[in-house]
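Apart from one protein chain that is not included, each protein chain of the complex appears where it belongs.
Take a look at chain A:
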Amino acid sequence: MARLTIESLRKFFASTVAVDDFSLDVADGELVCLLGPSGSGKSTILRMIGGFEQPTSGAIRIDGQDVGRLSPDRRPTGMVFQSHALWSHMNVFNNIAFGLKLRHLPRAEIRRKVEAALELVGLGGYGHRQTFQLSGGQQQRVALARSLVLEPKILLLDEPFASLDQHLRERLREEVRDIQQRLGITTLFVTHGQDEALALADRIVVLRNGQCEQADAPDVIYRNPQTQFVAGFIGQMNFIAANVEGGTFRHPEMSVAIGAQDGPAVLAVRPEALGLVAAEGGAGVTVVRSTDFGSHIMVDVELSDGTRLKAMTSPAMRWERGTRARLVPSAYALYRDNKLVVSGTVGASTAAPAFGAAPLVV
């Protein structure tokens, strides 16, 4: 049972605002991903929870107890660093046993716990190895075991797999998810990779400039981004800027009837919700490139104002470079000043060879 509550957390470094009025509630056993571009304050939030940075203001509570002023060694949190930070003068066993020794556990129990932790991360029998004899993935597993062996209430991971190759990253991500669910440990996972967040999280918190843009389940984040930033940050997204006039978003190549006030706005359409139909004569947009991904074809088109869009089409249809096409959106969202104004689907009457209601594709 561990519940993490963060209230109006702020952190200033001299004149830079690293974290600005950040609040979050993490339920027992939940895995929340902090997702955002580099410099958005993810690490700073995690480090404040771990006790490595002092908040400028705000509260951090674990199971209702305010831990904001406690030093890291007195907090029930366990941190896994991006650079694994294993102690190279100790072997794997001693790395994991160090925290247990500080707690003055009996020798036999330490041995039993360390071995169990090694088994848990799939490194049974690696205790006698030196840390530099391990691969990058194995080192991160040891770092994870080092934290888990102490049974922390909150597990904090700061881009733990960022320095590993794609394949390994995907495997470790699944293992972490597995272990986390088995132990039911409340976890905060920092990443700048959207695929990692989508694959791992019960809930994603999208950060920008130290502020929370949106906190929701992965599918909600993907299908109902509440800000233009989130729409552009998660998955692929087309943005078209134009004016709304008399209830219609008017762009020379794409007009959509929309329930919004007049004025400049940005229309967002996912590639899988953007269909193409062949246009007669010189009308429509120009196909710039067509990339075959096997399961689908991604067609890049250019609008008259120079905007480039991506449309996901079925492999049944070939689009040659230079071909003219007409855009047929099936689902859209309209943003003004980064805020969502309205989202909707275009009626079935504009029949399009689109992919229907936006499958989750990244």
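Just so we're on the same page, contacts are C-beta pairs under 8 Å (C-beta built on N, C-alpha and C of every residue); 3 or more make two chains touch, one makes a residue touch a chain; residues count from 1.
The working rule: contacts and distances are computed from a predicted model.
Colleague: UniProt names the one chain left off this complex as which of "Acetolactate synthase small subunit", "Pyruvate dehydrogenase E1 component subunit alpha", "ABC transporter permease subunit" or "DNA/RNA helicase"?
Modeller: For the chain not displayed, UniProt's protein name is "ABC transporter permease subunit".
Colleague: I'm checking contacts with the chain that's been left out. Which of A:59, A:150 or A:183 qualifies?
Modeller: Among A:59, A:150 or A:183, only A:150 touches the chain that is not shown.
Colleague: Tell me which of A:22, A:81 or A:249 is the one touching the absent chain.
Modeller: Considering the complete complex, A:81 is the one touching the chain left out.
Colleague: Which of these touches the unseen chain: A:36, A:68, A:99 or A:275?
Modeller: A:99
Colleague: Need a quick check: the contact residues on chain A for the chain that isn't drawn.
Modeller: Against the missing chain, chain A presents residues 50-52, 71-73, 77-79, 81, 83, 85-89, 98-99, 102-103, 143, 146-147, 150.
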